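Here the complex is missing one protein chain, while the rest keep their positions.
When the chains are written out, they are named A and B in that same order, and each has its own residue count from 1.
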Amino acid sequence: MRNPFLDFRSLPYEKKEIPLDRIVRAKQEIMDRVLEGYLHLVEEEVKDLVWLVEHSHVVRTYSAAVNCIRELHYDQDDIEEFCAELDSAKKIPYMISGPAGIYLSALINHAPEERIVLRPKDYDRTFHFLGYRLPESKTLIIQGNVGDFIGAGLSGGRLVVEGSVGNWCGAGMMNGEILVTGYAGQKTGEWMRGGEIHVDGSIGSLGRSRFGGKIYQRGKLVIPQELDDQY
Amino acid sequence: MTKLDDILKEIWPRVKGKHLYPELPVPICAEGEDRVGLDIKGKKITISREFVEEMSQALEESDTMEGLLDHAISHYLCCPWDFSTHLKLYGEAKDVLRDKGMAQRATDYFMDVVADTHCVSQKETPLPKIYRNFKGGIVDEAIHALYQKIWGIDLAATGYEDISRKLSRLPYLDRTRWRDSIRRFSKVVKVLFEMEEKQGGSNESSPMGDHGLEQYSSQEIEQGLKDLALDAATPSEFREIVHDFEDEILEATESKEQGMGLGPGRSIDADILYYMKLAENYLLPIRRMPTKKSGSLYPHQHVPWEAGKPYQDIDPWTSFGKIMPGITQTWRRREGEIFGQEEGIPDCIVIIDSSGSMTDPRQRLSHAVLGAACACDAYLRNDAQVAVYNFSDARSGGQKILPYSQYRKQIYRTICHYFGGGTRLLTENIEALQTEKAPDIFLITDMQITNLEVLVEYFNACKNRVTAVHIGDNKHVEAFRHSMAVRKNIEIYGVVKKEDIPRIVLGKVQDYLYKKVGP
Partner (left out) sequence: MNAEVNGALREKVREIYRHIQDNLYFNRPDMEVKGEAFNAGLLMGLLTGLSQGKELIIGEPGLGKTTSAEYICTLLYRIPLGTIWGSEVPGHPEQTEEKIIGRPDLGKLNQGEEVVVWSHFALLPVKIVDEINRLPETKQSMILDGVDRGNWEYLNDAIINREYCLFATANYQDRGTNTIIAPLIDRFDVMVESKHPGPNLAYLIGAQGPNGAALRHEELEGEFQRVMSERLPYQVRMERIGEICDRFGEALAREAGIESLSEEDRQTIRSQKEEIPLELDFNAFLRFVLAELSFCCRYGQKRSHEGCEEGCHFTEYLCNTVRNCVSNRLPISARNFAQTLAWLLGDEKVGLEHLKAVLPFTLAHRIQWKDEIVAQREKEARSDPLEIYMAKQAVREMHRRYMEQGTQVKSALAVACRIMDGASMEPIQGDHPIYWEIRKDLGEEVFKE
């Protein structure tokens, strides 16, 4: 076939690239891999779109999540963007709350920054399991209301929630600090072994099985104190 | 002519050529607010003399003017491109920021970033020099920092690393992702707006001027509203945006009163406007005057005669008196065409159910109302008249009757009215709308009419062409179908998806108005 493009042979092909192109391309690659990791996690851990909240499941899901993100180089902005993707569900066909929150926590725990701010108030969905196993030297600030199991298994980090939390806040936490400016739901501090939970608002109920740690309400220590009967 | 005028005259052809000859009038230099370099009204670009003179301390005048022109043309070429895009971007920003003023500013800044980045990435432009030498407010400085990052050009911007880092991730040059991008953009710049508020607000406008709606022609605004109606998920979404721009829309479309869904006191009734614009997306062409064959054959044209063909139509004159192939011509006859007897379009009666079981058209998109609107539009465009009977519980006063009219806004107002009560109509009211020429009747209902048997009896007796569209299936529908089965002039359509209503209605309209007359 005759070359129909001959007229353009002498046109220099030089795409003028500005830094924006490189930044967007790089970020897009990272996001694609983060999303890929999440979808892979869901595929592995969630059968028939059902995921039961059991301790063994949570632990296994977290390990799987850590595996998924092992080789990734991302930052806080990528985590925020991932939250937005979870919320909009354009690229993610289904958001399963538990694994989504655990995956987010894995991202947060392994992010290079020591201080991370998330803004759930910008989103419609409710996030659960944020701050899971937050390690020492990490501070996670959450602006907005969140769901259940916030700060579960906290491992020395500092978790600040500028809003309210759901049930099982601080469940099984080992060490570290949780500050909640709003209210907390049922079974707060269930299975906690150490660390502190400070709640400025009301607390639905305290967890019955506790093995250590302290809970403060409006600055007053309520656990360990024999005030369980009030709840 | 001043020196600036001369410079403008010299650089305009070059700038125009650089941007591949956009259809813009020749820009002018004029006295203006000294902080506004550019004013784009109705595609006419006006450059502020004071701004150019102020910048001339650091830059050549030609560079300043060229940069401003590049910016203006980029807005025309790239973003927002048209009124519809502008509204969609604004809608997304408003959804995030929930404040009209902030949403407008966020939209303006976003469009500036897109337009400037597009220009810098595609062409050689002195635009960055303007930004390097211009000091603005908090938001302007943050945007300069962003530009510095994404363009890779030193603009002497300092600070705002966090903000510029977040903003630099957005794919500004990807038009398909603008809606997502402006949402994320708005979330980030909200912080800056709040900071500015705390410091007493912004006193300085952008050097590139504000991006109001004056730059759009009334035709662009009409088209934009049409696109927005199609795009909006609900009437309330459309309403919210239209209300925010009501003054500008009214000013820009002053002469088009009939097309604008105007309410009392010249405000826009956004709900009516919504359905009007949506119906415009389903237009049918205007019917041409029908012709039919007369039944008689007349000599029409000459064709060569071939050996073996009959002789009786040979034309001896054009055949030069010869009967031989190649010379002889014979007449081909054709039927004449005359106007058909059926001239003009019948009028139309639209009967629409607005009982409680139907969707409230002001809250959510009502396909029933849309279907009725499409039928009305088709008849009105063919210069017929439309009467509307909107019913709920007619006996208790839940009905609205509009006699034959060609006033769109009246018709739409009647169609869009929602009673939300029971479902009972009065056939006497339909009879009162009948005329000698038996208008076409469109009935749109979910058929849960309590006095359905009365309606059945009425339709059995009438001669009109009736199209009944009902939503869903129930025993009443069966009864209706059964009773109408033998009537040729009545057609009943059931829809499972309400979205099918407009298409069905238009199909019937097309049948009624456009099918050929005669054999």
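One rule holds in what follows: contacts are C-beta pairs under 8 Å (C-beta built on N, C-alpha and C of every residue); 3 or more make two chains touch, one makes a residue touch a chain.
Everything numeric in this text was worked out from a predicted model, so none of it was measured.
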item	value
Residue, one of B:98, B:135, B:322 or B:395, that touches the chain absent here	B:322
Touching residue (missing chain; options B:63, B:280 or B:347)	B:280
Footprint left on chain B by the chain that the document does not show	19-23, 77-78, 81, 118, 122, 219, 280, 282-286, 291, 300-304, 318, 320, 322, 326-327, 329, 337, 339, 381
Residues of chain A (touch criterion as defined above) contacting the omitted chain	1, 3-9, 11-13, 15
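By our rule, only the chains that are shown with their structure count from here on.
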item	value
Residues of chain B touching chain A in the complex	96, 117, 120-122, 149-152, 165-166, 168-174, 180, 184, 187
Touching residues (chain side chain A, partner chain B) in the complex	16-21, 23-24, 27-28, 77, 80-81, 84, 88, 90, 119, 122
